[in-house]
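Of the protein chains in this complex, all but one are displayed in their positions.
Each chain gets a letter, A, B and C, in the order it is written, and its residues are counted from 1.
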Amino acid sequence: MTSIPKNLAKTLDKLIASQQGLYREGKVADYIPALATVSPELMAISVATLDGKLVGAGDIQAPFSIQSISKVFGLVMAMNRLGDSLWQRVRMEPSGQPFNSIIQLEWEKGIPRNPVINAGALLVADVLASHYSSSKLAFLSFMRHLANDENIYIDQNVYQSELIHGNRNAALTYLMKSFGNIEAEVPEVLSHYFTQCSISMNCHQLAQSLLFLANKGVDPRTNEQICTRQDSHRINAILSTSGMYDQSGEFAFSVGLPAKSGVGGGIIAIIPNYGVICSWSPPLNKFGNSVVGMNLISGFANELGLSIY
Amino acid sequence: MTSIPKNLAKTLDKLIASQQGLYREGKVADYIPALATVSPELMAISVATLDGKLVGAGDIQAPFSIQSISKVFGLVMAMNRLGDSLWQRVRMEPSGQPFNSIIQLEWEKGIPRNPVINAGALLVADVLASHYSSSKLAFLSFMRHLANDENIYIDQNVYQSELIHGNRNAALTYLMKSFGNIEAEVPEVLSHYFTQCSISMNCHQLAQSLLFLANKGVDPRTNEQICTRQDSHRINAILSTSGMYDQSGEFAFSVGLPAKSGVGGGIIAIIPNYGVICSWSPPLNKFGNSVVGMNLISGFANELGLSIY
Amino acid sequence: MTSIPKNLAKTLDKLIASQQGLYREGKVADYIPALATVSPELMAISVATLDGKLVGAGDIQAPFSIQSISKVFGLVMAMNRLGDSLWQRVRMEPSGQPFNSIIQLEWEKGIPRNPVINAGALLVADVLASHYSSSKLAFLSFMRHLANDENIYIDQNVYQSELIHGNRNAALTYLMKSFGNIEAEVPEVLSHYFTQCSISMNCHQLAQSLLFLANKGVDPRTNEQICTRQDSHRINAILSTSGMYDQSGEFAFSVGLPAKSGVGGGIIAIIPNYGVICSWSPPLNKFGNSVVGMNLISGFANELGLSIY
Partner (left out) sequence: MTSIPKNLAKTLDKLIASQQGLYREGKVADYIPALATVSPELMAISVATLDGKLVGAGDIQAPFSIQSISKVFGLVMAMNRLGDSLWQRVRMEPSGQPFNSIIQLEWEKGIPRNPVINAGALLVADVLASHYSSSKLAFLSFMRHLANDENIYIDQNVYQSELIHGNRNAALTYLMKSFGNIEAEVPEVLSHYFTQCSISMNCHQLAQSLLFLANKGVDPRTNEQICTRQDSHRINAILSTSGMYDQSGEFAFSVGLPAKSGVGGGIIAIIPNYGVICSWSPPLNKFGNSVVGMNLISGFANELGLSIY
């Protein structure tokens, strides 16, 4: 699909340099205090390739709250655990609504539109909480395994903040439970969900952890099959239509890569058969996507002509 | 992306054979009498490739009403005419609503979610009606030019039927006009829209006409630049997130190709850098997509491993 | 229910005096030029009683556009014409939505919530247009008969303005037609509707014309039965729950009388077994109700303790 640039590091350095000061166009998430205190000036981009390169620029070692990027990993675990029966409880359609809207969930009788909006990720959290004896530990282990780093941790400060400000997610989960689509107790589901959102990782770790999605389900570093080839295509399809909140269409239109963002300011994008990009900059646009993070990824994608379309 | 099968014709013949009788799982569109009279047993599949192959099976010479597939061609014309200012009047996000829903249009103050739901296509029709002295003739000429066939025609029977049963499209257009997002007179917009929906073509013609979208905007038969390379990516992105009505996500998930269907039973799918598939079978599923048509395309795509994801 | 104040005229004069300058809190309807040009300082209040009194204060002779107040008269005509079968095509429930919302109409499959929101009044207009050879003439005759004044007229300037700016009403009507709930041609329905909205009357005329609703269907001046006793109760019930747009509940809460307002600035309120109040002042609040008009009616109702609750 693409030729690897001769000097990847230089390309990334130039991209970072081009974004100086642009973080001011966004606003750091402030719905929880723990996120609001992050420095808005930090930024980073990492690229991991199937042939083993790992290159970055900016604050690539700084850990940040992965937030909704965790939805991708939760989905992989749930697909592995439930198989296709998962799709009786959550659809795979774009939502056409702000990511946390409760209206659509009511219309569609408690069946979330897809697993990467909040309702769908809470449904996935229920699957994990119901099918693992300790789903939080299982999730953390999965992340440490993929990143090959036992130091990956749950930010307890973020977790506590999420719990206190999690009323809308509680409303979504209770509504699904009223439709019979939640098996575990709601507080348990929320606790799992906020735990996975509260994991801290850096760009290098995230980029490497997702290489299997660019490689038909196989981690190229270990040849381990993380998910089936088919599920790898499917997850990329979902990320393409729905990964960037209510800006997913525009992102497909202008960048054309499967991607997922989080309100911690991180964005990951899959380049099938090539590798993974991870960018990070805390200030968000009105859709909840990192302003500079999107610039970095679209800049890289456009320079290399990476659109899958 | 894919290796061309040695015997494409044989592959298509087998696919057609595998679908015998399955048309009974769908229902021919009956909202207008002119569509309801088509034989449900007809079916066809054509594949046109960038290197000049054109292979098909089934009723490949039978013309059918292209209906919503016309939205792709209208969009190309409007993008060429207006440039990026088009996107101030229509968004590029998936809709998450049935294709003809008026609710979303009200919420979003008369700005359609994307140009391939009905509201968006009516907006595009307004652009054409406002910017061409005779938009219907211009559209027909464009179709004849792309298909390289001066015999392509407007089915007047279908057109009259559409006009009589077009009350919901009239409601959508008047609602947009009430928000100031329609320039021409509403009857003129509707007349253009129903005209382009009423064009009859066969699978061979449609597959060949869209080769430019698989080839970065360039028609490989003539080397003519039909749209810009960027717009070619963009259109494929929109078709990927929104081309199959409220089954677009599932289609991306299971097939993974930019595609557009019409209630006449036709479906086109773009295989970037390879070619175009067009299938046809009148009976539709509950989402408005051809049952057998989807089977034919997904069968072909899966056999060749064509997913873009 | 109430004792008639000894000096009704003095009470009304004081009320008018108390409202000097308060029109500045509202804004004259400007969606059509013909309404926007009315002087905001005009105001009037009239009270007609069952025992033949007719008292007023302010600009009681100035005609104004009755607009949505016409919905009451149209409803009477349609109830008389269709009988209870009318209620198969329109409900009698409060809408809980802004008066011209198209969303609810879509949800409820083209059945308007009640006959005094726009969709319902357009449905009533369809009944009249379908059942009278000349519904506009019939409507005008009915109004002249009730007001006992052959000079009541249709303001052609307002009518033309309504037609030009009637796109949302067109959208509502086409949507109902798409659900099979409109019999006449849409332009004919709209033409009738805009005609009845464009009638000009003054406060004295309106107050007297509605005396039958305070008197169990019988016009006390002529003993003519204008509608059945039951329908008189029913219309008052609908006006009580739905007559003041999305402020109907608050009006019931604070005033407690069946009432109907129009964007021309007029309001009528029925005092069962006593009489009718009509107030007028063009500037509207955000709900579309006359600011001063509401003050005048609530002032009068509270002074006399008129709440029906």
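FYI, contacts are C-beta pairs under 8 Å (C-beta built on N, C-alpha and C of every residue); 3 or more make two chains touch, one makes a residue touch a chain.
For clarity, every value in this text was computed on a predicted model and none was experimentally measured.
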item: Neighbouring displayed chains - absent chain, whole complex; value: A, C
item: Contact residue for the chain not shown (choose from A:L22, A:L54, A:L82 or A:I102); value: A:I102
item: Chain A residues touching the omitted chain (full complex); value: 101-103, 106-107, 167-168, 170-175, 177-178, 186
item: Absent chain, residues of chain C that touch it; value: 91-97, 104, 113-114, 233-234, 236-238, 240-242, 246-250, 252-254, 256, 258, 272, 307-309
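Just so we're on the same page, only the chains that are shown with their structure count from here on.
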item: Intercentroid distance (Cα basis), chain B paired with chain A, Å; value: 32
item: Distance between chain centroids, defined by C-alpha means - chain B, chain C (Å); value: 48
item: Between chain A and chain C, centroid-to-centroid distance (C-alpha), Å; value: 55
item: Two or more partner chains touched - positions in chain B; value: none
